[in-house]
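A single protein chain has been omitted; all remaining protein chains appear in their positions.
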Amino acid sequence: MAELSKDKFVIEGKRTSDAESIVRPSLTYWADAWRRLKTNKMAITAMVILIIVTLFAIFAPILSEFDYRTGDLLEVNRQPDAEHWFGTDELGRDLYVRVWEGTRISLFIGIVTAMLNFTIGVLYGGISGYVGGNIDNIMMRIVEILFSIPYLLWVIMLTTVMGSGLFTIIVALSIAGWGGMARLVRGQILQIKEMEFVMAAKTLGADAGRIITKHLIPNTIGVIIISVTFAIPTAIFAEAFLSFIGLGIKVPYASLGSLSKDGTRMLLVHPYQLVFPSIVISLIMLSFQIFGDGLRDALDPRLRQ
Amino acid sequence: MGRYIIKRLIFMFISLWLIATITFFLMHQLPGDPFSDGKKVQPEILKNLEAKYGLDKPLIVQYGTFLKNTAKGDLGLSLKYRTRTVNSMIAQGFPKSLTLGLWAVAVGLVFGLSFGIIAALNNKGFFDYFVIILAVLGVSVPNFVFASIFQYFFAREFGWFPVAGWKGPMYMVLPVLALGLRLIAFQARMMKTNMIEIMGSDYVKTAKAKGLSKTSVVIKHVIRNAILPIVTMLGPLIAGIVTGSFVIEQIFAVPGMGKFFVDAVNQYDFTLILGTTLFYAGLLIFMVFLVDILYGFIDPRIRLDD
């Protein structure tokens, strides 16, 4: 130990900067979530697929020479070829255009329904959870009773009554679907209301509106975003289900559900008519599922470590 | 326990009454004439028909009759098949749907749970990835797509099973599989997650510290506790099977209740829709009730006395 010199043995004491500095860089909630989402290759792939499918849904019908409503009766049930990439249906309509048009409608139904569910659910659940007490009790009992009817039965009842247009389907899906979101939001609010930082904010004299916007919403938003992500494919599937039992989008309009339904009728003769719409709907559902799972892993702060 | 059951029963009846009321008034909001199926109906016949269905009376009287009959279990006459009662149609279709549904639940539970257990024990291994893929496909690909794939390949191309119909056990295989696949996927995924969580729990560590072999730790401590939460999920899962069968019965031409229901919807047979909806709602609410009671028996932590 000859190389040790005397000046190495002078007491310096602790370096507060060393001891107090946070060892790993601190990230904001969103930056951290994004960092974790990025490492999930499956989720990113799913996200890219969803973007591509959306772009096709928007632009493919515009750019194609065919119209999704009018068919050419000389070109009935044609196999896919260079002219009709996905073939034609029994009325000679181009399936490529119809599939993307159907995707557009399905996605529209999914997204708008999810947004409506979200709005009603957050309002209802938020009020219920925030007010608490008897009002909360009554509001939740109402939800419990309304939603003891299975979702799809609700949807069937409502569309039978209201008729099956694009708008009524969306309304029916929203009326039938907000219960889960309301329960979720209420649960989150109740949990967070008990947390100490809300108490702290209250003692510091923050008013109710401020507590909601600055504390409650940022802390519930992760779970809610995840739930909205899963609500989109649920609505798309519900519409497809309605089409299958004859309550969905009506001709000449198309959705992925109604195209699949028409496809199953022709399955044993012209299987390609089912293949394309079912591939697209499966791809959308699958991507939402995988992306939603990835989002859950990325956004759920309890998993943060 | 007794008090809890009574409380739940009362609550169940309130739910059913509300559902009946809502469906009744919704159905009576319907525009148009329930008896016109394209042709013009003669006024006197229409009058007779309206009298037969009680539609000539004030709405509130109709509602009273409806409630009374429903309480007696009489769901009324079909609007389209005018000689048949809704009850007789349910009695005809439901047993087939029940058989289909029970098989699907059985297949779903047996395969789902075993896949979940194997995947958890084989965490990050080959079978685990197989189960992950199956689970994601099973919960996201719509059941009509699976049904069509099965029908096309296993029935049309390979000829292993009949394409459609309901004449014997071989006719059941494809519909049961198409209906049960989602359940298999769902159960496998949930069972795996539960197992992994429990395998990291303190009490499993205690069991290992006792020197129990891996097998007996898994069988005696992990699996039992992992299955429990799945029991609570059975209610919604059965609901999924019921609505799923609407589509599956149509694709495989199974003359079950789902097919009746779809026909009713397409023919605007409102009494049949109303009756079947009520029947399903009652059935599902009762199932959820049964599952809750059952759970109270199998989980010692739950005390059903509040």
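Chains: A and B, in written order; residue numbering restarts at 1 for each.
Here is the rule we use: contacts are C-beta pairs under 8 Å (C-beta built on N, C-alpha and C of every residue); 3 or more make two chains touch, one makes a residue touch a chain.
Assume contacts and distances are computed from a predicted model.
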**Q.** Protein that the absent chain corresponds to, by UniProt name, given "SWIM-type domain-containing protein", "Teichoic acid D-alanyltransferase", "ABC transporter ATP-binding protein" or "4Fe-4S ferredoxin-type domain-containing protein"
**A.** "ABC transporter ATP-binding protein"
Q | Among B:M12, B:I132, B:A207 or B:A253, residue touching the chain not depicted | A | B:A207
**Q.** For chain B, residues in touch with the removed chain
**A.** 200-203, 205-214, 216, 220-221, 224-225, 228, 299-301
Q) What residues on chain A make contact with the chain left out of this view? A) 4, 6-16, 18-20, 23-24, 39
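Here, only the chains that are shown with their structure count from here on.
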Q. Hey, which residues of chain B end up touching chain A in the complex?
A. 14-15, 18-19, 23, 26-27, 29-30, 136-137, 139-142, 144-145, 147-148, 151-152, 156, 163, 236, 239-240, 242-243, 246-247, 250-251, 261-262, 265-266, 268, 270, 273, 277, 280-281, 284-285, 288
Q | Complex contact set, residues of chain A against chain B | A | 144-145, 148-153, 156-158, 160-161, 233, 237, 240-241, 244-247, 260-261, 263-264, 267-268, 271, 274, 278, 281-282, 285-286, 288-290, 293
